[in-house]
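First, the structure itself, so that you have it in front of you.
Shown here: the complex without one of its protein chains, the others still in place.
Read from first to last, the chains carry the letters A and B; within each, the first residue is number 1.
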Amino acid sequence: MATYVLVHGSWHDGSAWRAVVSRLEQLGHAAHAPTLAGHGKGVGRAVDHNDCVRSAVDFIVDRDLTEIVLVGHSFAGTVIARVAEEIPERLRRLVFWNAFVPEPGSSLLDECPPHYREMFHELAAASDDNTITLPFPVWRDAFIQDATPETARATYQQLSPEPFQPFVDRLDLRRFYESTLPKSYLNCTEDLALPPGEWGWHPRMSSRLGTYRLVEMVGSHEVIFTDPRRLADEIATAGRD
Amino acid sequence: MATYVLVHGSWHDGSAWRAVVSRLEQLGHAAHAPTLAGHGKGVGRAVDHNDCVRSAVDFIVDRDLTEIVLVGHSFAGTVIARVAEEIPERLRRLVFWNAFVPEPGSSLLDECPPHYREMFHELAAASDDNTITLPFPVWRDAFIQDATPETARATYQQLSPEPFQPFVDRLDLRRFYESTLPKSYLNCTEDLALPPGEWGWHPRMSSRLGTYRLVEMVGSHEVIFTDPRRLADEIATAGRD
Partner (left out) sequence: MATYVLVHGSWHDGSAWRAVVSRLEQLGHAAHAPTLAGHGKGVGRAVDHNDCVRSAVDFIVDRDLTEIVLVGHSFAGTVIARVAEEIPERLRRLVFWNAFVPEPGSSLLDECPPHYREMFHELAAASDDNTITLPFPVWRDAFIQDATPETARATYQQLSPEPFQPFVDRLDLRRFYESTLPKSYLNCTEDLALPPGEWGWHPRMSSRLGTYRLVEMVGSHEVIFTDPRRLADEIATAGRD
């Protein structure tokens, strides 16, 4: 059995993983879901990418976790790649779930299509604290289109504004790309958070992992809410030896 | 509950939707399936694209339908895009089911791969009334490969020759592309009516919709015959709020 550390994406916090953690525990694994610095309700949002990475590393080191299968969703692909540079000796495998795998020297924003870059810049500029609030129509149609209208609205209430600075910070990542840690990519086939095709998740991001294990499931960017049991089962398939 | 107006593709008429209409009604929706001008058995075929659009608009206006989820299959993507220009106030959402989303100023033919364009031109020239009859081997392998041999033959008998002029007419579509109507794309993952890849339906056509909702299901171009109940369920998912 493995120790899973599940790192949430933008607008989310660790509580989004609750049903996934339950299922992984039911399968006999240990599972932890930290909340990254600057994320979650009611905390300060003046953080950069290193703060996010540091909070994940501290979570792991404080609990002395080892033999970890480290899972990152969406934005958190950039975080787990950096964690793998900092504490590789504690990790057994990396699982990128519809997650960014930035090219060396790139920021998350560099990896987004131009119209996203513009939208994010405009939303951040319109905030008073350099954060991005996801518009509901984008959430409903491009993030969680497989939910009922009721679930789409209820889960939108769980989101919080995303700090913009971690999107902008460029990441060296040379040590990540030299790492021989086993890597998996879990792809939800209807994920629209990046537009399918030229700018899509798979195979654009996945192929950067070199030899990697691909696991796919049906669903949107937010199966964490719409199909968490299946998500947990596929994470276990992506994470096993 | 919504009012669905289902617009058939080439070689088909409204009767092809029968099982889909039944299922949508069972789910509590209203559902209508008009036959476009120049389509169906035993009618004149000297129509252009505007005639097709006009017949769909008239169907809707005559019945005073409003709050419509307007669904177009294949060729009918070009029709519903034009209907959305004519009577947007009656529409709630557009659903493109493996449907053409032509670029402004393009014809359907412009959006087809070169070997299709040639085949269509040759078939139309070989007819005595500027229509295209779909060859059975193409129907069987590229349109309805998920059917039994018996269903493939029986459904082929339901087809009728397709007027060629609506394929050729160029469509302005500037008002369509300025429209803020919510849009969905329903993609059957084994659809070969356009060849997968560079000339395929998804993401080539779907991505032109801007922010859109993607729904996928397994199946060929003709799940209207091979899996109508699942098709209706996915149309309902694509069409809901």
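Please note the rule applied: a contact is a pair of C-beta atoms (placed from the backbone, for glycine too) under 8 Å apart; a residue touches a chain by one contact, two chains touch by 3 or more.
Because the structure is predicted, anything quoted here is derived from the model rather than measured.
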So which bits of chain A touch the chain we can't see?
-> 182, 184, 189, 202-204, 206-207, 211-216, 237, 240-241
Chain B positions in touch with the non-displayed chain are 137-138, 140-142, 145-146, 148-149, 189-190, 192, 195-197, 200, 218
